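Removed: one protein chain of the complex. Kept in place: all other protein chains.
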Amino acid sequence: MKNKKFTVIGGDLRSCAAAESLINAGYNADTFLLEEASCLPCCIAAGTLPESDFYILGLPATTDGVFINAPLSSRFLSLEDFFNKIPASSYVFGGMVGSEIYSLADAKGIKIFDYYKREELQILNSIPTAEGAIEIAMREMPITLHGSRSLVIGYGRIGKVLAPDLEALGSIVTATSRSHEGRAWIKAAGLDAADTGDMCSALSEADVIFNTVPFKILTEKELSCLKKSALVIDLASKPGGVDLASAKALGVKVIWALSLPGKCAPLTAGRIISDTILNMLN
Amino acid sequence: MKNKKFTVIGGDLRSCAAAESLINAGYNADTFLLEEASCLPCCIAAGTLPESDFYILGLPATTDGVFINAPLSSRFLSLEDFFNKIPASSYVFGGMVGSEIYSLADAKGIKIFDYYKREELQILNSIPTAEGAIEIAMREMPITLHGSRSLVIGYGRIGKVLAPDLEALGSIVTATSRSHEGRAWIKAAGLDAADTGDMCSALSEADVIFNTVPFKILTEKELSCLKKSALVIDLASKPGGVDLASAKALGVKVIWALSLPGKCAPLTAGRIISDTILNMLN
Amino acid sequence: MKNKKFTVIGGDLRSCAAAESLINAGYNADTFLLEEASCLPCCIAAGTLPESDFYILGLPATTDGVFINAPLSSRFLSLEDFFNKIPASSYVFGGMVGSEIYSLADAKGIKIFDYYKREELQILNSIPTAEGAIEIAMREMPITLHGSRSLVIGYGRIGKVLAPDLEALGSIVTATSRSHEGRAWIKAAGLDAADTGDMCSALSEADVIFNTVPFKILTEKELSCLKKSALVIDLASKPGGVDLASAKALGVKVIWALSLPGKCAPLTAGRIISDTILNMLN
Partner (left out) sequence: MKNKKFTVIGGDLRSCAAAESLINAGYNADTFLLEEASCLPCCIAAGTLPESDFYILGLPATTDGVFINAPLSSRFLSLEDFFNKIPASSYVFGGMVGSEIYSLADAKGIKIFDYYKREELQILNSIPTAEGAIEIAMREMPITLHGSRSLVIGYGRIGKVLAPDLEALGSIVTATSRSHEGRAWIKAAGLDAADTGDMCSALSEADVIFNTVPFKILTEKELSCLKKSALVIDLASKPGGVDLASAKALGVKVIWALSLPGKCAPLTAGRIISDTILNMLN
């Protein structure tokens, strides 16, 4: 493996960090379409796409379905050109790979894999997501988390990392789950458990509410339960978990925080990507 | 529900605690074949089996397949007599219910349920299991857990509760899993992760090893990796996770700790049973 | 006590929160020179200084030695006028009360007390200080605290709260003290200990350094030990603990974070003030 070559193409600071991390781990890696990033000088490729064994696209691999996502470059490379230029034996890794990319790769007989679908990446991404959420809570609240009451809606990957972090900082934490099993895990973690389907009482006591459930869970009914001073931090990806119109009408402060790993801890998020790709190769 | 009647029959202190817990929660409950337990006086039934809506047998419900398990009574009641005497409309709950009991219940048209199969009971039982394991480690080791190195083999229900407890007490904890996903959870919990299939290095550093994997994982090969002073606490149910003959030959100290919830914290374990049965009824 | 009256005069949001907190605790309190704050409407005094048993000035009580510190008011009240107008039997509480204020109070025979000198206030203020410091670290670092190495210089009030918080978030924490006793406390808290007088090795491994020692402890010599990417957060009050000129010359990123409780968690900081004053009265 260590004599194989990686080329990281496009992406944001996470891609840059993934390249650095590969080099630090002893691999041969360079970057392309990342000229404006502060990557290690050693790993910036020249003007032409280098030949490699493994190509790593960004997260997401493309934003428009045509060009490779490369916000830290002033150059453009279409997905079609990319697949035309690379060896048929190469492996491509990308994040949130859509069907149009799979089709292009298939047409050339090139193997392509989506690292964003890997469970270990999603679990490890909960760490920067939790820290980003805590940073927002600390910034926005006029009280300390210590001594506050916080409610974490949902006890999946993010909830399982975020809720104990809040508890460790001295917040009094309730977490919710719809299942007996989920609530048993919450209790086993030393937290108070509530039923996601019946949480008005828990909502009414909370100083800060973190939603991790990816559908409209906080409708007018639930938002009406909140304290006037409560802050809602929605960590659910689109379409989000809060009925924003009702929140506005009720005067509830909501912060919809998306893509926290890349924003709050790009180097950590990049290392998670490169570690995940190494797992996929092993 | 609150006007329904429960009768707890046989079992150990956990059954007694389950009855108390039901009474404290406002239910009508008495006990039978528990005369030698320190149950609430109010709930000891007279000599004849009371009529009830719900009958709760012990964990296990029977040890010989013939009589109801009733170690805290000098009387005997066969399963057959029991099913003959109770109303056909009653519900029976038992732990580790075997096929012979299901057959008897079916023959009478009586509904019977195994509370021990419930996931929330298994999760919550990890708490007394973890505390029992920590108590053993504290008792047997000539050093404190604080500052020691501990290895938790397996990151399922018990590992997920035990490993953070050890870390919280100041031990330096490595936990193992066979999967990338499992190891991601271990890292997310702030612990060191190792591969269950490749743990000689982790074994060689550990002062205490807790096995939670329910098959022979510590064979001569793995036991040979251990420090001379290391202590192995095997939490795996029969047949256990340690090759005891090899351990003896190598001079490795092994404690095989079975059924910790009932032994170490019977009241907590009993409350978990009654809570689980209420979940099943709701 | 509950029939006595408090008037909170000037100060920032903390003073407003102190007034609210007194009212919530059942005391009679109003505010003066706080018109622009979002205090409870019930507690805003009219245009003239009310008669009270206890007057509470801000933190600090004055910034220029002449006027009462009142940043949330467009009006001015000199300390001299204040002491002329209030009853000789009243008690005055202020923060960072200087000798000029003591002189004015003495001249009128009025008792004045500095709540900022109280040990319990200083201890409890460590909580918002620690959270503010963590918020800064999370905001400024491209990596998560989880998995990072942090160094806390000094193990006094702030260090004792901050260091365990960092550890709880998954950072690998070293704290320093000059004394064997201090280092024993650090070890007892499950952290790595270093000698404040010999910490180049600890500095060289740290991703983030929090200084709590109130004198120039990070001179060119110590700063030269740091990793290029390290972040220094200086929590020491003036003159600060970092030789800023050397830091600039060496390219070390330093954030000097002063007065975090009032900035990051004014409501919590205000409650700490009112609780402290109630302690002083009891």
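Per-chain residue numbering starts at 1, and chain names A, B and C are given in the order in which the chains are listed.
The definition used in the following text is that a contact is a pair of C-beta atoms (placed from the backbone, for glycine too) under 8 Å apart; a residue touches a chain by one contact, two chains touch by 3 or more.
Bear in mind the structure is a predicted one, so any value in this text is a computation, not a measurement.
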{"item": "Candidate in contact with the missing chain, chosen from B:Lys117, B:His146 or B:Lys221", "value": "B:His146"}
{"item": "Sole contact to the chain not displayed, among C:Glu36, C:Glu51, C:Glu120 or C:Glu220", "value": "C:Glu120"}
{"item": "Among B:Pro128, B:Gly159, B:Gly182 or B:Gly240, residue touching the chain not depicted", "value": "B:Pro128"}
{"item": "Option from C:Arg14, C:His146 or C:Arg183 whose C-beta touches the chain left out", "value": "C:Arg183"}
{"item": "Absent-chain contact - pick from B:Gly94, B:Gly154, B:Gly240 or B:Pro266", "value": "B:Pro266"}
{"item": "Missing-partner contacts on subunit C, residue numbers", "value": "118-121, 123-124, 126-127, 160-161, 164, 180-181, 183-185, 187-188, 279"}
{"item": "Hidden partner interface residues of subunit A, rising order", "value": "146-147, 170, 187, 190"}
{"item": "Absent chain, residues of subunit B that touch it", "value": "13, 17, 127-128, 131-132, 134-135, 138-139, 141-147, 165, 168-170, 264-268"}
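In this text, only the chains that are shown with their structure count from here on.
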{"item": "Chain at maximum distance from subunit C, centres defined as averaged CA atoms", "value": "B"}
{"item": "Inter-centroid spacing, subunit C versus subunit B (mean Cα positions, whole Å)", "value": "49"}
{"item": "Computed distance of Cα centres, subunit C from subunit A, in Å", "value": "35"}
{"item": "Two or more partner chains touched - positions in subunit C", "value": "146-147, 170"}
